[in-house]
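As you look at this complex, bear in mind that one protein chain is not there, while each of the others sits in place.
Chain nomenclature is as follows: A, B and C, assigned in order of appearance, with residue numbering initiated at 1 for each chain independently.
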Amino acid sequence: MAESLRIDLNCDLGESFGRYELGQDAAMMAVISSANVACGFHAGDPDVMARTVGLAKENGVALGAHPGFPDLQGLGRRLMRMTPEEIAHAVCYQVGALAAFASVVGMKLSHVKPHGALYNLAAQDAPVARVIARVVFSYDPRLILVGLAGSELIRMGKEVGCQVAAEGFPDRAYLPNGQLMPRTQPGAVITEPEAVADNALRLVTEGIVINDENIRVDTLCLHGDNPHAVGNARAVRHRLESVGVEIAHLKHG
Amino acid sequence: MAESLRIDLNCDLGESFGRYELGQDAAMMAVISSANVACGFHAGDPDVMARTVGLAKENGVALGAHPGFPDLQGLGRRLMRMTPEEIAHAVCYQVGALAAFASVVGMKLSHVKPHGALYNLAAQDAPVARVIARVVFSYDPRLILVGLAGSELIRMGKEVGCQVAAEGFPDRAYLPNGQLMPRTQPGAVITEPEAVADNALRLVTEGIVINDENIRVDTLCLHGDNPHAVGNARAVRHRLESVGVEIAHLKHG
Amino acid sequence: MAESLRIDLNCDLGESFGRYELGQDAAMMAVISSANVACGFHAGDPDVMARTVGLAKENGVALGAHPGFPDLQGLGRRLMRMTPEEIAHAVCYQVGALAAFASVVGMKLSHVKPHGALYNLAAQDAPVARVIARVVFSYDPRLILVGLAGSELIRMGKEVGCQVAAEGFPDRAYLPNGQLMPRTQPGAVITEPEAVADNALRLVTEGIVINDENIRVDTLCLHGDNPHAVGNARAVRHRLESVGVEIAHLKHG
Partner (left out) sequence: MAESLRIDLNCDLGESFGRYELGQDAAMMAVISSANVACGFHAGDPDVMARTVGLAKENGVALGAHPGFPDLQGLGRRLMRMTPEEIAHAVCYQVGALAAFASVVGMKLSHVKPHGALYNLAAQDAPVARVIARVVFSYDPRLILVGLAGSELIRMGKEVGCQVAAEGFPDRAYLPNGQLMPRTQPGAVITEPEAVADNALRLVTEGIVINDENIRVDTLCLHGDNPHAVGNARAVRHRLESVGVEIAHLKHG
């Protein structure tokens, strides 16, 4: 394997709320290079955000905003029919809120990655993808927009002038068109650590095959909110490092 | 009157929410020099914030964040027993959210002024005042902290190193200790435009008398959410300008 | 005209929230026979609900619950992809909450009518219509389920055993399939009082023509949240009464 191979490992964190604990943030921080931090709409609250930003700083992990639909009860996984403009404003609000916590501890946001139903919508809906890209670019052109490899969000991000990063999911099955198989289908979620690690390595070396084309992947999403999460994440990191892949933050152009 | 007299005129704006309209933002923007914009906790939402920031830009009005308690139903006027740390995080979140909308249109926030019950608490509670001052300073030392003239917030703001601006209320009666007379007391709110204008001029020339000491006032709060609002605001501006007082943004040191 | 003709006139009320006022509830209460009261999810709050129930009692107006999606910012007009079971629970919660305010003043709820995006969804989506009908019937089989004439909600309501009432909209244009023309299309909303009154009379005497069939209408929806609202409502009531149509509550079987 060429020694120049590098990949970012990201995880959705900061999803606790008030007294409600979710995710294994401390353990995951030790494995990943980038954290996508919930911004109070679908998960997280100002106290959790402050704590999560602090954890990221301690662990040298890059910080990204993880904006979602305003639906705490549904954890942002339920589509809401908002207009593109409403979505752009909701993203702007959440990114700014997180950026303030970063700023207070002397950090800057590195990236923005939409969450849950908004992630899926932005992967397929060009007008939504465009407004998200535009608002992120207008807010700070140095921010990297993270989206599903081969998605509308990546396409629109490039068109708008954003730096983009294509994401792959080592613990998810893909459809031939590059979309994720819905969680409701059997086999959609892969739980066995070695299988996840195999997928991770393949995503790094080959990218994702979409309609017979290999699409490069810049960052791998490691889930942090299930019983297998930390084990899988460590298996991925170990496998990648064992073959010489460098785990590193997304690069700003 | 010395021609060097200047004052900032501020107003709490952006208090609409969804389909709910509150305040006469467009009319007030033409009269004031600084807008305190609600940040989604006690009033406002991302769409309203975007609109209000746009209005401020069109009118050459300076933008400030107006963070409050997370209580939309009470419009932030009901005290919540949050810890100082929780309050600091809530302020950080809201300031950052508004800052993002400013940034998107190429503006920067000029100031931060707590809202309603949080304003009153920060005027009297030193630990709360201190954490607010600290988080504002940590976020951006150029932000001006606006508080009641003679309050703990002004005192702590100075101690922490913030730029501060002392606020006076031409349409409110004061207690001898410099606190505002509670709205529930008769005579607490002054509605006659000429009386408000008289008070405004006196506040500019003499400041507020607190325990027999004259305290300088840097900015006057003009209310925008009652039937007299626009008339009073215009009366104030006209009176001040007629005697040569310059209406101008708060000055950054 | 046969003197036996009767119709219920309903209006969506109680849509204020905290300090935010919406609608002309007091004026509308004098014109209608049934009020659909917002239950705190898309509009309304416990204080507004208590006030609205009091107004209904004073005016001899029948009380109905008006449950919607949990989306205050969107006033319940944005579709949320909730499961049928989640929708049933949200309806149950809201109906019970309003029933308590009715009970405290010695009233009982007469009906349930879904609001906004939930109304439209229940008109077309059979599984959603079925769970709403079931939960309303399980909660209280005497409650009348109000839905768009010719809709799935009416069909499922009957199937489940609910009493149902078919609703018509004198100020809205219809599509040939009996659905309301979307508000975004020109001509969808009728604002001229006499035209609205004409439609109202036709709806009472002829019902709605859906795919060439005349569907009877039991209740007319009078909007209460626009500048024409009260004038239109009075025009409708006057026209109907002038030809001998009796305005009366929905009848419980």
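Observations on the structure shown:
Everything below uses one rule, namely that a residue touches a chain if its C-beta (ideal position, glycine included) is under 8 Å from a C-beta of that chain, and two chains touch if they have at least 3 such contacts.
No experiment lies behind these values; they were computed from the predicted model shown.
Among the residues C:D140, C:D198 or C:D225, only C:D140 touches the chain that is left out of the figure.
Among B:G40, B:P70 or B:G168, only B:P70 touches the chain that is left out of the view.
Where chain C meets the omitted chain, the residues involved are 40, 45-47, 49-50, 85-86, 89-90, 92-101, 103-104, 135, 138-140. Those residues of chain B that touch the chain absent from the view are 70-71, 73-74, 78-82, 117. Residue-level contact of chain A with the missing chain is found at 17-22, 45, 47, 72-75.
Just so it is clear, only the chains that are shown with their structure count from here on.
Chain C has its Cα centroid 43 Å from the Cα centroid of chain A. For chain A, the set of residues that touch two or more other chains is empty.
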